[in-house]
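Missing here: one protein chain of the complex. Every other protein chain is in place.
Entry: chain A
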Amino acid sequence: MGVEIKVDDLSKSFGKQLIWGDVSLTIPAGEICVMLGPSGTGKSVFLKTLIGLLKPDKGSILIEGTDIASCSEKELYEIRKLFGVLFQDGAMFGSMNLYDNVAFPLREHTKKSESEIRDIVMEKMDLVGLLGAEDKLPGEISGGMRKRAGLARALVLDPEIVLFDEPDSGLDPVRTSFLNQLIIDLNAQIDATFLIVTHDVNTARTVPDNIGLLYHRHLAMFGPREMLLSSEEPVVRQFLNAQRVGPIGMSEEKDADELEAEKGQELPPLPPIPLQQEPSNGIPRRSQREPGVWCRENGITPPPGSFQENMNMTIGS
């Protein structure tokens, strides 16, 4: 049914270099969240900290009453069984074929017979559309297939939390939207908590229930999708609409001169908020909200043209 992740006052630095500090957020159980941020803001570091691969300098991460940041190695290995993680390149074991890769967690952690394992593996392979490719080695297949195979392996232990590290990097737009659809359908099916780390704005605009934005060594904003998409906050609106005007520059922040020069420029209007992608069978997900509800409840007028079917998805224009 999904598990809540409660992050409190988390900071991480490498040597003297602060990656991000004072990150506090609660990832609600069963919902899809996206963590956005310009390249190099430590999104992947955040994800690795959540699964305990990296130790934060301070703060806590509470999952089912266990603090990932301070628990023992043994507890960590226990709690990780709740997780399924899709790594950037799938991180398949190069020496095993896809079938053995997907079966690996089952063979290590359960006492299931080979025929039971076969059923589960085939079911997951079918889910990600890889039936027939079981005998291939990870080196023999394309990046997109590796990602899907990684997803099958991440799902095989029926995780309560699924983390995606840039599921859309290196994929073409068509495959990306198929993968996004797959993510939505999966969430509808298994009700796990999903966290997607990405810098693809399109994914962020249409897939999640909640969006977070990491910028300039802190969490700029975290909240429901409509809150961020209708936000006037300069960083948030610049990033979510892929604009050049705003505080984010080519390398980190812009300096004072550049910001001064931009002062007179009119900010382009906020583009309309798109509809959230729905499960392909049409049955709404448990955590799905009606379009526009958040805006109405908080008395915010969404940009004109929001929540219409078949709207123009071009952004930044």
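Operating definition for what follows: contacts are C-beta pairs under 8 Å (C-beta built on N, C-alpha and C of every residue); 3 or more make two chains touch, one makes a residue touch a chain; residues count from 1.
The rule is simple: contacts and distances are computed from a predicted model.
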| item | value |
| --- | --- |
| Record-based protein name (UniProt) of the chain missing from this complex, from "DNA-directed DNA polymerase", "Pyruvate dehydrogenase E1 component subunit alpha", "TAT-variant-translocated molybdopterin oxidoreductase" or "Phospholipid/cholesterol/gamma-HCH transport system permease protein" | "Phospholipid/cholesterol/gamma-HCH transport system permease protein" |
| Selected from A:D8, A:D57, A:D89 or A:E278 as touching the chain missing from the view | A:D89 |
| Chain not shown: contacting residue from A:K58, A:K81 or A:R286 | A:K81 |
| Positions on chain A contacted by the hidden chain, ascending | 48, 51, 53, 77-78, 80-81, 83, 85, 87-89, 91-94, 104-105, 108-109, 150, 153, 157 |
